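Only one protein chain is missing from this complex, and each of the others stays in its spot.
For chain A:
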Amino acid sequence: MPRGRKSKLRARENRRQAQEEDLVLQRATAVSHTEPTNRDPLDEMVVLSVYYLLYKYQIKEPITKADMLRNVIQVYRNRFHEILKRASAHMEMVFGLDLKEVDPYRHIYVLINKLEISYDAILDDVREVPKTGLVMAVLGVIFMNGNCATEEQVWQMLNLMGLYAGRKHFIFGEPRKLITKDLVEANYLEYRQVPNSDPPCYEFLWGPRAHAETSKIKVLEFMAKIHDTVPTAFPSLYEEAVKDEVERARARAAAKAHTAAMASARSRARATSPSRPNKV
């Protein structure tokens, strides 16, 4: 994670807000160009809401009613629940993503993947099985070095496993190509130049597929096994992994709670205030 986290997050958030509005405005015009104008404007709202929900899912941010009203629904705010209900029906039916209200007072929602991927998914893919241990080990090195590992750190670990750059391995092939190209293209790893490095040096991070297919606690369990110990032997890593798992579990628990969370009755009962300060 980059330094100066809080202020960077706030600045990033402000930029995102502005960007989101831009995005949705553009799409609104676009959708209206694609079909005859005697279409129900509510249909259009539902489609735009689906795009918005997908966008939020991809950037891994929760959805707030306030943001949705501001960026997407706007004039149709009194039809918010109807629009959201239809949009979430699409999300579930088409993408297998469930919209769950995690905070009924501030109206915050998250999308849960009903087709929750587990560690086994990596093993199921026959072609990838020999590489699974390697992928987990590299993910482990990255996690253990604060979610970002230098190329040197990764090679240190690979050398311990008997893998050397330029030397073809009978199962893994040439390891340098594997980690800097194949696994990057497969979205398990991100490989980038360390900013302002001269001579240029490189670092690894988890790729989006790694985030989707496994979790910090699972990787920590794997690393613990390799070192013939238990996850709690790495207290700060364990804490981070557990926090990550709690967030995931919380989202899952909200899913189990009740689907009727979107009923309007409860939402009107309490005073609501937006969860974020007004953007610039």
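The criterion applied here is as follows: contacts are C-beta pairs under 8 Å (C-beta built on N, C-alpha and C of every residue); 3 or more make two chains touch, one makes a residue touch a chain; residues count from 1.
We take it that contacts and distances are computed from a predicted model.
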The complex's invisible chain, by UniProt name, from "TFIID subunit TAF5 NTD2 domain-containing protein", "Large ribosomal subunit protein uL23m", "PIGS transamidase" or "Non-structural maintenance of chromosomes element 1 homolog": "Non-structural maintenance of chromosomes element 1 homolog"
Sole residue of A:Q74, A:N113 or A:S215 that reaches the chain not shown, by the stated touch rule: A:N113
Full-complex contact with the absent chain, from A:A66, A:M161 or A:V184: A:V184
Residue of A:H81, A:K168 or A:R192 in touch with the missing chain, whole complex considered: A:R192
Touch residues of chain A, complete complex, unshown partner: 12, 15, 18-19, 22-23, 26-27, 29-31, 33-34, 47, 50-51, 54-55, 58-59, 90, 93-97, 113-115, 121, 124-125, 127, 184, 187, 190-193, 195-196, 208-209, 212
